[in-house]
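Have a look at the structure below, then the notes.
Missing here is one protein chain; the remaining ones are kept as they sit in the complex.
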Amino acid sequence: MYRETQIISDGTKSPPSGGDLEGVGDLVINVGPQHPSTHGVLHLVITLSGETIKNVEPHLGYIHRSIEKMCESLSYRQFIYVTSRMDYLSSHINNHGCALCVEKGLQIEIPPRAKVIRVLMDELTRLASHQLWWGAMAMDVGALTPFFHAFREREMINDIMEETCGARLTMNYMVPGGVMFDLHPNFQKRVKEFIELFKSKIDEYDELVTDNIIFQNRMKGVGYLSKEDAISYGCTGPTARGSGVSCDIRKLYPYEVYIEVQFDEIIETGGDCFARYLVRLKELRQSLSIVEQLIDNIPEGDFQAKTKAVLKLPKGEFYSRVETARGEFGVYIVSEGGTTPYRIKFRSPGFSNLSALNHMAKGYKIGDLVAIMGTLDLVIPDIDR
Amino acid sequence: MSDLQNINGEFENVSPTGGELEGAFPGSVHPTASGGILVTKLDEVINWARSNSLWPLVFGTSCCAIEMMSTASAKYDWSRFGFEVARATPRQADVIIIAGTIVNKMAPVLKRLYDQMADPKYVIAMGACATSGGPFFYNTYSVVKGADHVIPVDVYIAGCPPRPEALMHALITLQEKIRKGWTREQIKNNNSISNGQ
Partner (left out) sequence: MSNEELKIKLIELIPSATFEEGNEWMTINIESSNWKTVAQQFRSTAGFEFDYLFCLTCVDWKTHLTMVYHLTSTIHRHTLVVKSKLDRNNPEIETVSDIWRTAEFHEREVYDLFGVKFSHHPDLRRLLLTDDFNGYPLRKDFEDPVNMIKL
């Protein structure tokens, strides 16, 4: 499992990873699984010629928790909360996707108040996820201070979530039929305060990092991904939108109240790291505007539709997709009519985004690899499931 | 006369209410004509120094790592307690905080990291997954049901994920454990001394 660091002196030796990638004098090194910049436990085996990357091979499975097998023995109400732990930075959105799939199978109609609450929580989660991405990405590239700025604002969102949902990170709040509890009375006031504060903070983020000449030199022209390759590798989310692919699920296949809300799909055509960075930064502003539009117009009514205590989906298969902070998250349930699913497949965005890493990193230096991984915004438990 | 000097002019670590100051330097200074003399037991001083500067290893596998990052950042700030530098390499770290689930493929990596750390080293198992497998206990084929199957653990934290305050409480508990001499290292060493080895 471990590749010992080795220098290839004989060019005719066949490398274990397949293909004739290693020439004479090439160095094979391990990055990870324990490494500050791997965003989790990702093991990369990099073949270098000097300092130039010739091949990057990800070894996965260091956090493979057999979630799909486990879900086959959990009921339809229980399996939703395991997905919080998969992509834990968009935990609401993951739960939302699962709840949508179960509702599609049971053909339940959700009350309008629940729809708006779900979208509000989704967008706040997207904000929190992009904040953490920004802080961690700047830290990887070498700027340590933005990390503290990002977490300071993220704590505000965590406090808002904690008041309503009860938890800071893995908020088990969505149920098939609506949401678990009603909003806390302080919710609107606190969110409005946060919106006012955060608008000036995004400008501060731009000033600190985006306009910084060193940062721009690190990111511009690095890690180019063309539009055809992005589609072929199955990339979604900001990774693909930075290469010009229009793939925002909120626009293409709208769900809940996204069809009534005004927001732009941010597409950049640069294809390099800086384009992907700009997509996420602009998405922060768009999410903020969605929250602003909805916070004053929450309809009254039920927050949960009436459902039976034990849910049984009819025989068949159902697929639902949502837009997480990383891309398209798909839930594919095959049901045989029982109380537990027969087979569940989670189409995780990170899995496909990671498969493009080798293509993107060929020919660049190791420092560029860190920048590329930062803009891919990988969360490894999401990839390994 | 400062607060720490008693009626005879001796320095003592006594709080204003008369009890011993928690976490204070375990020794007292007796003033003499030319300067003070430090009177204390060496073991206690070493334990005090070790507990106040534990450097954690950057080891987060899944969700608990985010709460660990929150504890390290501005709002909850663990560097007030001495955990100033989070080292990436195990050679320079004192305490490994296992934040996240350990799976069968990761267990040898964890063992290797623990072996690479220099003595004295301490282990904190953060969260339900590291304590006992957590939500992944039943019907999983690849999760190690508790990090203590792999390495010996000093402090366990409950929660999924535990709040940053819970992590701080665990770190302070570890500090107290070290000061009182109750960690595995110290018990092992004391036993070997008393057995005459």
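The chains carry the letters A and B, assigned in the order they are written, with residues numbered from 1 in each.
Keep this in mind: a residue touches a chain if its C-beta (ideal position, glycine included) is under 8 Å from a C-beta of that chain, and two chains touch if they have at least 3 such contacts.
These figures come from a predicted structure and were not determined experimentally.
The missing chain, though absent from the view, touches A, B when the full complex is examined. The chain not shown here is touched by just one of A:M180, A:L208 or A:V334, and that residue is A:V334. When the missing chain is restored to the complex, the residue among A:G25, A:P299 or A:G316 that touches it is A:G316. Touch with the chain that is not drawn comes from one residue among A:H35, A:R152, A:R347 or A:K365, which is A:R347. Only one residue from A:V24, A:L197, A:I214 or A:L252 touches the chain missing from this view: A:L252. For chain B, the residues touching the chain absent from view are 104-105, 137-143, 145.
Seen from chain A, the chain kept out of the figure touches residues 1, 17-19, 60-61, 64, 66, 68-69, 73, 104, 229, 231-234, 236, 245-247, 252, 316-319, 328, 330, 332, 334, 342-343, 345, 347, 351-352, 354-356, 359, 384.
Keep in mind that, in the parts below, only the chains that are shown with their structure count from here on.
Those residues of chain B whose C-beta lies close enough to touch chain A in the complex are 58-63, 65-67, 69-70, 73-75, 88, 100-101, 103, 105-106, 108-109, 113, 135-136, 138-143, 160-161, 163. Within the complex formed with chain B, the residues of chain A that make contact are 1, 33-36, 40-41, 61-67, 69-70, 72-73, 81-82, 85, 88-89, 132, 147-148, 151-152, 154-155, 158, 168-170, 380-381.
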